[in-house]
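One protein chain is absent from this view; the other protein chains keep their places.
On to chain A.
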Amino acid sequence: MQSTALPTPEQHGIRAHSDGPIVPVQTRSERFRSTDVADFAPITGREHEWKYSPVAAFADLTSGELDGSRVEVEATDAAGVSLSWIPRDDARVGRAGIPEERASANAWSAFGEAALVEVAGEEAKTVTVTRSGLGTTPRAAHTVIEAAPFSQALVVLRGIGDARLTENVEVVVGEGANLTVVSLQEWTDESVHLASHFARIGRDAKLKHIVVSLGGKVVRVNPSTHLAEQGADVEALGLYFSDAGQHLEQQVFVHHDAPHTRSRVTYKGALQGEGARSVWIGDVLIGNTATGTDSYEQNRNLVLTDGTRADSVPNLEIETGDIEGAGHASATGRFDDEQLFYLQARGIPEDEARRLVVRGFLAEVVQQIGDAELEERLIRALEAELQGS
């Protein structure tokens, strides 16, 4: 656990993190930003945003030439939702946030056109946007999801097949809108996917953002949420199942930047098999204007076998004293033997009891998606992951 800034020198419990003697006194909001990859130094792997990642496995995406042409995108039909392509200099690009690291900036520098998903209309609807057939060429992509004021929708951004992709996804949630975005990574075993999501949430609007990472050799999805106006609300959820040799990472940032904003961050993951790896970094910044903020972030990992590693780093930075609540929790544990005993004492065989507990652990996140069909499909996908044991 570490803090990226010291609000007051005498703040209770602050001390150096075990991996370095110095607590960096830099607020998250002052991190360097640029859309131009040339503004970022080459990656060494020692940077705080890269130190947990296997950077050598995707040097082509962070410093190489990228194919920025349109990727194959298919969207299901839903009234009030449209998909189109807009040029990179369109005014609708760059409103939710800009890159803070090199992979993101490389994508931004290279993409040709952005896919624009526009959501309108107050009725609830679901649309699935599937990216497939990206192949093994290093690629850049840019997506803008825009929810009009008071609109409501669930947008699933799904990735299947092969991919070597670095991309940016902007999510603009208009006043009073209620948007759910599910980023679903079901890539093939050798795929690499680096993504930065930038969300800007307007007045009294709500975003439910869910990252589900199941397939891919290296998958790194970093969602940043800017609670920009009064009453903005984000529910940031994540679910990952890391198998042998898989690296699944998420760096979550929530910036409370207006009064009476609320955030809940819940990421849960299971790790199974030699070299299964997960990284979760959760930064919450409560700015000095964000009075009445209510914030809580947590990460839970369930370790199923030996040879796995889960890194979990929550950071909380508070610049105002007038908040409703702010807290964080992180726990990485093995199987709870008492849960197994309870289920077995009711006649349920051990292997089935284990599956029930793991499925239950992860289902807590699935249950919150709010789309029965997708929830069922994910439960089946998790079931398949568990069978792999």
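As a convention for this text, a residue touches a chain if its C-beta (ideal position, glycine included) is under 8 Å from a C-beta of that chain, and two chains touch if they have at least 3 such contacts; residues count from 1.
Here is the rule we use: contacts and distances are computed from a predicted model.
**Student:** Given the options "ATP synthase subunit b", "histidine kinase", "Response regulator" or "Fe-S cluster assembly ATPase SufC", say which is the protein name UniProt records for the missing chain.
**Tutor:** Protein name of the absent chain (UniProt record): "Fe-S cluster assembly ATPase SufC".
**Student:** Touch as defined at the start, partner being the missing chain; which of A:E274, A:E352 or A:E383 qualifies?
**Tutor:** A:E352
**Student:** In the whole complex, what residues of chain A lie against the chain that is missing from view?
**Tutor:** Against the left-out chain, chain A lists 336-339, 341-350, 352-353, 356-357, 359-364, 367.
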